[in-house]
Structure formats: structure tokens, C-alpha cells
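== chain A ==
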Amino acid sequence: MKNGDALVIGAGIAGIEASLLLAGAGRKVYLIEKTSYIGGNVIKYEHVFPNLECATCMVAPKQQELLGNENIVLLTLSEVLDVKGSSGNFVVKVSKKARYVDLITCIGCSACFESCPVSVKNEFEEGLSERKAIYIPCNGALPNVPAIDTKNCLRFTKGENCQTCKDACMFDAVDYNQKDEELELKVGAILVATGFSQYDPGNTPQYGYGKFSDVYTALELERMFASNGPTGGKIKLKNGEHPKSVAILHCVGRKEKGYCSTVCCMYSLKFVHYLKEKLPEVKIYEFYSDLCAPGKSYQKFYEEMKEKGVDIIRARELKVAEEGKGMVIKSILNGKEDSLPVDMVILAPAIEPREDAPKLAKVLAIPRDEHGFFREEPYAPVATPREGVFIAGCAQDPKDIQDSVAQSEAAVGRILATLRSWKG
Partner candidate 1 sequence: MANILKISKNAEEGLRELLRFLLEKKRVKAVFTLRKINENSAVSYSLITDSEMLKDALPLFPLMPQNAGKLLSRLTLKEHLLEPTAAVVRPCELRAFIELVKRKQGSLDNFIFISTTCPGTYPLELSTNGDIWKKLPEYEMCVKEGDIVPDIRPVCQACEHFIPYSADMTIALIGKKDVDKSCEIFLNTEKAEKLIEGMDGELSEGELETKEIKKLHSKRQEKKKELFKEINVESLGLSGLIETFGRCIGCHGCGRVCPICYCVLCDFDSRDYECEPSTYESELKKRGGMRVPPNTVLYQLGRLTHVSVSCVGCGMCTDVCPADIPISTIFLKVGEEVQNLFNYIPGKSVEEAIPLTKYEKEEFAEVED
Partner candidate 2 sequence: MEEKIGVYICECGPNIAENVDIDKVINVVSSLPSVGIVERHKLLCSEDGKKFLKQSIQEHGLTRLVIAACSPKQHEATFMKVCEEAGLNPHLFQLVNIREQCAWIIEDKERATDRATRYVRAALRRIPYHQPLEKREIDCNPDVLVIGGGITGIETSLLLAGPDRKVYLVEKTSFLGGKLREFEKLAPGMESTDKLLKHKIKNVEESENIKVFTNAEVKGVIGFLGNFIAVVKTGENEELEIKVGSVVVATGFDLFDPTKIPRYGYSKFDDVYTSLEFEKMNLNGKILLKNGQPPKSIAIIHCVGREERGYCSAVCCSYSLKFARYLKARFPDVKVSNLYTELSVPGKVYQKFYEETKAMGVDFIRAREIEIKEKVIKYLTEDEKEQNLAVDMVILTPAIQPSSDASKLAEMLKISQDEKGFFAEEHEKLGPVSTSMEGIFIAGCAQGPRNIADSIIQAEAVAGKILSSIIPGKKLEPEARTSEISEALCIGCQTCLEVCAYGAIYFDEIKRVSVVNEILCRGCGNCAASCPSGAASLKHFTATQIHQEVVEALR
């Protein structure tokens, strides 16, 4: 008898959608998430193109539904160690790190981390703000239950007998005795929806990332604009002033990676709305090579953003250089050298596979393509050569939210079609 249950790796929008559908079909779903929260990258975006809808508001209902669904076992702080067996009969070994906070008794009142003495950079906020050693990544994160970061907690690093968080908690939900676990799960199918990483612009020095203080990545701007972000939605330069002119550079790393990341043009245009909403006076320049606006609704979005007031410049050989006290964008414009002073630069870096993709590929014994994304079967875009293992979202190929959701629904289609006759 084969097993109809499923394992979903990655609790981003693709993973969430797939889990909900599978659970709806009456299948038991194990949802493995590396971090302590669900929602992946989408919850970092205040607004999403082309409707400029609030992303967190958009996903929250699905997150709530997921947390409340009895068919779904959510395993946060977890990773897949090993997969044995074959389609319909996988045996998966999962390591689950302790959260040290009880998911049921904690009500997310935040009393605990207010009292924590440790302060470190908050990776969720792209390091633009600090967090405690017991923390939730941002307001509104779900599950609304903090986790202890053992790499920084005095108790776990220095062995000190600090228990301010435990004392601060009225429900005594903090439990230092929780242990990391290893679980063995039996499932019939596996869906990989581990998402993407952002190309590190440091690898392309000409963009001056890290060199100039006011050169930011797309994700950094997203958080800066986010109302629950480090600046509470204020867009400011390092010197605390508002930028008067901003350059947005497309295709950062496209040449190096050798592919177009599909979504940069659209979100870069979305930034026009971000900037104009907060700073109506700001001058904006978009430097791009080829406009990528495929599909029925993106051209319109392009035109709407254009109307908000932005110079869209097609240029080559972009460089961010120093001139006087400020920055300039050097480029080749219609064959001529050109130079434009700006006081903020936003980079649209390529989308690339996650660092741990190779490891996971190995564990799952599925191939990756030349760029390191998981490789689909020809004209079976969610299938891998290993029967019973499926892929969806940006783990397979750069794509926008709509296509990620579609692909995760597609994966569910495949899974349910193959596991149809087997007991759920």
C-alpha cells in the first residue's frame, strides 16, 4: 500500500499554497521550514505589482488558514537530512531545531524579547535593524511565537544563567529544556519549494555596493518601505536625509549569471511608486537594457509607473562612481559617455538558487541545471527525473508570485494525479 501523505519543503508562498491544497484533498502534509516563520520572501514586500496590493494582507489569511489546518504539520527550524525509498514510499529524515518557546502556550505578547540583553543584526531586515536573541523577525510574522537564536543567546553561547526571557513570560512558555529532534516521516510525494536568494552585488564592484553607503539592494528598499520594517516605512539616506534623486539599476548580475531574472523590471518600476508615495518630489532614473514585461497586465503597469514621473534610460556599461562628495551613474548612452549625479542607488540583483540548493539536491538525488536551479523534466515543468519528487516556485526558475502560485498548484495537480488511487 502506497502512502498518500506529502512532504513540502519551504514555507514560502508556493509551499503554503501547495500545503493548503494537499490538506484540502485530505492528505496529511508535513511542511518543513528552515526559518522560524512562514511566508518566505513575499512577506517582506509592502506592495506587489501590478495591483500594488499589500502583500502581507494578501498572504495573512492563507497563513492563518495554514496554522489552523489539522492536516498540516508545520515543522519550523527544520531541514531535510536524508530521503530513502521511492515514489509513494519515501522515508524522510528531518532535523528539527528546538525553538525553546512553546508554540501552544505562547500568545506572542513580546514581553520576552523586550527584556533580552543581547542585540544582533536582524537578517530578515537585511541587517538594517537589530533584533534580540529571542525574537520574531518582524511585526506580524507568523507563527507569532518567538524563537531563541542559540548562536547569540548568552545562555547557549556563554553558558551564562541568563533567564530574563523566561522570567518575563507570564505563561511560562519559554522552555530551555526543549531538545533538537530528529524525525522520520513517511510520505508518498515530496515538493521542493525552497525559493531563491538574491545575487550578491558585491561580486560586481562596478555598482559600488558596500563601497558607497547609499547603494541599496532591492530587498533593502523593500524593507525600508515596509510599514513594519526597520525605518517604519521612511526612505532615508544614511545621513538621515531624504534622497532627492534616486537611480534604479536593472539587470545587476544578469551578464554574470547568464539569464534574465524575469521580475526585476516589474519590481524596479514598482519602486517608482514606493519612492513617489513617500517623496513626491524625488527624481527617479531607471537604467535598463531590455524591458521585460511579458503578459497581459505588465505593460499597463509600466505605463502607469511612467506617468508617476521617472526617466527610463536604456544604457550600457553602468558604473556607480564617486564625484566630488556624491555619487554619479556613469554609462554609455546612444554610444556616448554619460554621467548622472544621484544621492541614492537601488540595485536590482539577479535571482539565484539558494546556497543550500546543492546540498538539498544531493539529499533528494535530483539534478540541477547549469545555473544551479533544480532541473525540471522537458515540458513537465514541475516534475524531476526522480519520480515522486516535484519542484515549484523560484527554486526551479526565476518567476513572479502569480507563476509561483500557479506552479505550486500544478505540483499539487501532479501529486494528486499520481497518488490518486493510493490511500491518503
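The candidates came about this way: all candidates are chains of the complex that A comes from, given by their letters.
By our rule, a contact is a pair of C-beta atoms (placed from the backbone, for glycine too) under 8 Å apart; a residue touches a chain by one contact, two chains touch by 3 or more; residues count from 1.
What you are looking at is a predicted structure, and each value in this text was computed from that prediction instead of being measured.
Enquirer: Which numbered chain among 1 or 2 touches chain A in this complex, counting any copy?
Expert: 2
Enquirer: For chain A, which residues count as touching candidate 2 in their complex?
Expert: 17, 21-22, 24-26, 48, 50-51, 53, 58-59, 62, 64, 68, 104-105, 107, 109, 111, 170-171, 254, 258-262, 290-300, 314, 334-335, 369, 371, 373, 378-382, 397-399, 401-403, 405-417, 420-421
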